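Dumping the structure here so I can ask a few things about it.
The complex appears here without one of its protein chains, the remainder shown in place.
Order of writing sets the chain letters: A and B. Residues in each chain are counted from 1.
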Amino acid sequence: MKRIVSTCVLLGLLLVLPSCHRKPAAESLNLFAWSQYIPQEVIDGFTRETGIKVNYEQYDSNEAMITKLSQGSSRYDLVQPSEYAVENLIHRNMLEPLDFSLIPNVKNLDPQFRDLPYDPGQKYSVPYMTGTTGIVVNTDKIKDPIRGYRDVFQEKYKKRIACVDDNREIVSFALDVLKIPINEVTPENLAKARPLLAQWMPLVRVFNSDDTKRPLAEGDCDLGVVFCGDAASLYETNHAFKYILPEEGTHQFIDNLCVPKGAEHKEAAEKFINYILRPEVSKIISDKFPYTNPNAEARKLLTPAQLANPASYPKTDHLEVFHDIGPGTKLIGELMSELRSKE
Amino acid sequence: MAASVVLQVSEAPGRRAGAKAWLLLSPLLAWLFLFVVAPTIILLCYSFLTGTGLGEVQATFTWENYRRAFHGAYVRIFARSLEYAAITTILCGLIGYPVAHYIGRAESRLRNRLLLLVMIPFLTSFLIRAYAWFIILGDQGLLNSLLESLHVIPTFLSHRLELIYTPTAVIIGLVYTYLPFMILPIYGSVEKLDESLIEAAADLGAGPARAFWRVILPLTWPGVAAGVSLVFIPSIAMFAVTSLMGGAKVRLIGDEIEDQFLSSGNLPFGAALGILLLALFLISFLLFPRGREE
Partner (left out) sequence: MVAKPARGLSSSSKRSTSRRRRNFPRFALAWWTTLTLVFLYLPIALLIFYSFNRSELNLVWQGFTLHWYATIWQNEALMGALSNSLIIASSTTAVSCALGTVAAWLLYRYRFPAARMFNALIFFPMIVPEIIMGVSLLLLFSFLRIRLGFTTVIIAHVTFCFPFVMIAVQSRLQGLDPSLEEAALDLGATPVQAFLKVIVPYLVPAIVAGGLMAFTLSIDEFVVTYFTCNAASSTLPIEIYGRAKRGLDPSVNALSALMIAATIVLLVAANYVRRLSSKPSPEK
């Protein structure tokens, strides 16, 4: 009997032991960011230099992030909203103004990314990476020309298509095809987009924003609508993956680093932002996730091959940008839930 | 298992509860109130509020959420969840019953070993096991490679089987997760079978089929009922496996509630769906014939 008790106590101690080897963190940083967007190497480098432990929690859409922030039971120090999400958060007074005296490296950014319309005066955000959403095609498998969404969502590609799992994005494809401005999300416009979307949804094989490139890399899908960084990665491994900006139109996104209200480690967050803006660190990010880098100094460090990657640095005309659509989000959510249930 | 214990209160040589007993019970009561009763009440309250998306909630009373829940799309989602749960339960029953039967009537050492073998997957993380199916079901996965090397693919099937990210994959995932839950209760019933009854049936001229149908199955029915309630009811609300295996395309009620709470941010609507699921759940739990151990 006593043996059982002592064995259990021993077992108990053994189990708690692994936690003892962890050195108590001097300070920590609660990072809430997109998945597949901040390399572990960068985070580890930051921890090594400053001793600040980074807790990296991930999300796969702006809406998920904003919802979590609204719930008041989580405290994050750094979030990574896209431009329209920054608008929404500023509007709802959920961001802290940044102390730019702690972020001198902000001068490394290309001037066109300073003081952008969604954050007048650049008080709350620092651009992290930018890019476009577009079409990627495995030209080894598909020989027909693909020029736009209509070419992608055809019956003959049924179940060979991968797509980002982002309601707002998907609806914007339909709006682009119908030549409706992508920010005019009204019940009437959505009603017009509905039949098109109802036709498209069953053709998609996988909806995934975390790792859209995997089905394409593994051959489960032959084409898809993805974020440009994924397309650029695919291109780097195999030049057969071509990136095409849809002829019907697409949008540009700018992802930013911001500090939410109530953050407990604001200074650590600002240190992190400053760290990211270093050219050599920014280069590491571009190496791993080849989006369009807004950091002019970092761009000087990139190889010609990287700068020539048509997915990372496409020839862009004036592209649209998402804006905060307020109640439109709910309408989109309802429409998409309904369409997804029809499978 | 647990199901039958719930409404049972052990016959105790109990004294009447004095003040001291109530005092000792109070931590438990506090715990139950805080973490079982209160959350459910809050969920109910939230379901009547107005959600504007992205986590914003307005404190205005409305029936809108329930109205929307009875709308076509969500009824379809509920129906589909029930359908998949039913299919999963039937498959688990068909696959699991013979296994439980064999183990239950095996001799003691073999029986213990087989039981252990059945329980090990039961206690390892279902996510890990479900993920492994990707290796088998993928387009470039093992199953397709096997079919190709056996030349089944060019001759009988025109192209590789597209199994992953489909409803089939979801069902496979569900059956895989819940199979041990069906096997173990049935085994419990089979093990208690009185061998002499079966011998008697054989003596009276019944063949194995009739003996099974008339004698064994009715006697093991409590185990089957327990197994069914352990598989059907939880699988209605499963979400992680379904979203992994189905590529986020197969939308079940669990996925939908998760989406409302964590992505779309319409908390009151998610709460309404949750309450309806809870109601559905309680109804099937109460209606389900659980049989009694005799």
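In this section, contacts are C-beta pairs under 8 Å (C-beta built on N, C-alpha and C of every residue); 3 or more make two chains touch, one makes a residue touch a chain.
Small disclaimer: the values here were computed from a predicted structure and weren't measured.
Contact with the chain that does not appear here is found for just one residue of B:Glu64, B:Glu162 or B:Glu258, B:Glu258.
Which of B:Leu54, B:Ala69 or B:Leu114 touches the hidden chain is settled by the complete complex: it is B:Leu114.
Residue-level contact of chain A with the missing chain is found at 1, 4-5, 8, 12, 15-16, 18-19, 22, 28, 30-32, 35-36, 40, 44, 55-58, 60, 71-75, 208, 210-211, 214, 217-218. Listed here are the chain B residues that touch the chain not shown: 2-3, 5-10, 12-18, 20-22, 24-25, 27-29, 31-32, 34-40, 42-43, 46, 95-96, 98-99, 101-103, 105, 107, 114, 116-121, 123-136, 138, 140-142, 176, 179-180, 194-196, 199-200, 202-203, 207-208, 233-234, 236-237, 239-240, 244, 254, 257-258, 261-262, 267, 270-271, 274, 277-278, 281, 285.
In this section, only the chains that are shown with their structure count from here on.
Contact residues on chain B toward chain A in their complex (touch as defined above): 51-56, 68, 71-74, 76-77, 80, 138-140, 162, 164-165, 167, 247-251, 256, 259, 261-266. The part of chain A that touches chain B in the complex is made up of residues 61, 63-64, 66-71, 88, 92, 159, 165, 167, 204-208, 215, 218-220, 327, 329-330, 333-334, 337-338, 340-343.
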